[in-house]
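Once you've had a glance at the structure underneath, I'll fire off some questions.
All protein chains but one are shown in place.
Chain lettering (A and B) follows the sequence in which the chains are written, and residue indices restart at 1 in each chain.
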Amino acid sequence: MSAPTTEVGTRSTPAGAGLAELYAQVQQFYAAHFHLLDSGDAHAWAETFTEDGWFWPQVLPEPVRGRAALRAGVLRTREKLAAANEQHRHWHGMVHVQPVDERTVAVRCYAQIFAIPAGGPARLHLHCVCEDVLVREGDEWKVRQRKVVRDDLPPRAF
Amino acid sequence: MSAPTTEVGTRSTPAGAGLAELYAQVQQFYAAHFHLLDSGDAHAWAETFTEDGWFWPQVLPEPVRGRAALRAGVLRTREKLAAANEQHRHWHGMVHVQPVDERTVAVRCYAQIFAIPAGGPARLHLHCVCEDVLVREGDEWKVRQRKVVRDDLPPRAF
Partner (left out) sequence: MSAPTTEVGTRSTPAGAGLAELYAQVQQFYAAHFHLLDSGDAHAWAETFTEDGWFWPQVLPEPVRGRAALRAGVLRTREKLAAANEQHRHWHGMVHVQPVDERTVAVRCYAQIFAIPAGGPARLHLHCVCEDVLVREGDEWKVRQRKVVRDDLPPRAF
């Protein structure tokens, strides 16, 4: 409950020059980020968060904080999926970006999570809303904070 | 049937400089536009249409025209969804943009509509094809016209 947060959605959206580059970078980042997650590459995925980055799925009382915890979460999920003989795939879309400062962007987007059991058929597993704060480190974006709300559950305060 | 229309899909696509900015703006616009709709914010959503903007779903004999009618439609849907205890989510994707003039763009894209009942599971509710004409007012894009064809229904002439 005490995680330091950057407010998402409180600034107006720049429609002018410069949106394109930021927007493309965020889309490209999400592609790489979820290709890593869905391939089960716990180490490389955790590296796409800042060192103190956190991920707060609605079902947890506290965020998963820091790369060691993020890696452990991927490894647990990888075991569960292997046991179930399922592949998961994450889509981020309907991406809305709001620059906060030179190296920080707040993103609100939708998330589809698909589950594909061996032999099929693929199914939509969850639909979520994701609020991220991404920061620039060198020439890479990293997740500093992520809150994910599930549309099948009652809303909760973070 | 007599709605004034801009033809979509009749001009060749510029692959050169300048696509990026327009393309990002259209994607960002759709994100904001559907985040508003899916949150049931009838007033703010209607403001993302021009004053005489219209939305023509295939199942209606005439377009829904003007912000008052657009607001009323959202409010009716909001009541139905509340009664059904469902959340809807709209995704626009496979976006193809064609500049018409300095402040007008014709868009053809696909639309997924998901329905997520409380307790789940999420399901794909409809798949549609959407043809929009967007116009620039100040530094914002607005919908001037929208035609939506449902893939589960026989085609119709608009």
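Here is the rule we go by: a residue touches a chain if its C-beta (ideal position, glycine included) is under 8 Å from a C-beta of that chain, and two chains touch if they have at least 3 such contacts.
The shown structure was predicted, so the numbers you read here are calculated from the model rather than taken from an experiment.
Only one of the listed residues, B:V97, B:I116 or B:V148, touches the absent chain: B:V97. In the complete complex, the residue from A:A72, A:I116 or A:V149 that touches the missing chain is A:I116.
On the side of subunit A, the interface with the absent chain consists of residues 20-21, 23-25, 27-28, 30-32, 34-35, 87, 89-93, 114, 116-124, 139-141, using the contact rule stated above. Summarising the interface, subunit B meets the missing chain with residues 13, 15-17, 19-21, 23-24, 93-97, 108-110, 112, 123-127, 151-154.
By our rule, only the chains that are shown with their structure count from here on.
Centroids built from CA atoms put subunit B at 26 Å from subunit A.
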